[in-house]
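Missing here: one protein chain of the complex. Every other protein chain is in place.
Then we have chain A:
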Amino acid sequence: MDTIVTAVKLNSNEIFNLLKQFITEVIGEEFIEEMDISMESSFNKDLEMDSIEIVAFSEKIKAHFGERINFTGWLSNMDIDQLIELKLGMIVKFIESCQ
């Protein structure tokens, strides 16, 4: 399996860069070049990720952080509108709070 569980505590900037890398891997470098990805980027509107791509992105977070971050558990408390409006910065904050 491709699980790389890291025990190192990351700051918000490092988490942001890591998530940006995951997004690039999911949707492809050629699309990323045209985007200005920031903490304010929303998954649906700005990054144009559909639900199966968000599944792939979630799996990368799980594989990287392992049991420490219950990312899908956190997402499961959101309704569909909240999921669509989800911003990158909110995930960075969530991961930071779990470390």
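Following the convention adopted for this analysis, a residue touches a chain if its C-beta (ideal position, glycine included) is under 8 Å from a C-beta of that chain, and two chains touch if they have at least 3 such contacts; residues count from 1.
The rule is simple: contacts and distances are computed from a predicted model.
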Of "Methylenetetrahydrofolate reductase", "Stage V sporulation protein AE", "Branched-chain amino acid transport system ATP-binding protein" or "Pimeloyl-ACP methyl ester carboxylesterase", the UniProt protein name belonging to the chain not shown is "Pimeloyl-ACP methyl ester carboxylesterase"
Contacting the left-out chain in the complete assembly, out of A:54, A:69 or A:91: A:54
Absent-chain contact - pick from A:10, A:75 or A:90: A:75
On chain A, where is the contact patch with the chain that was removed from view? 2, 27, 31, 44-45, 48, 50-52, 54-56, 58-59, 72-73, 75-76, 78, 80, 83-84
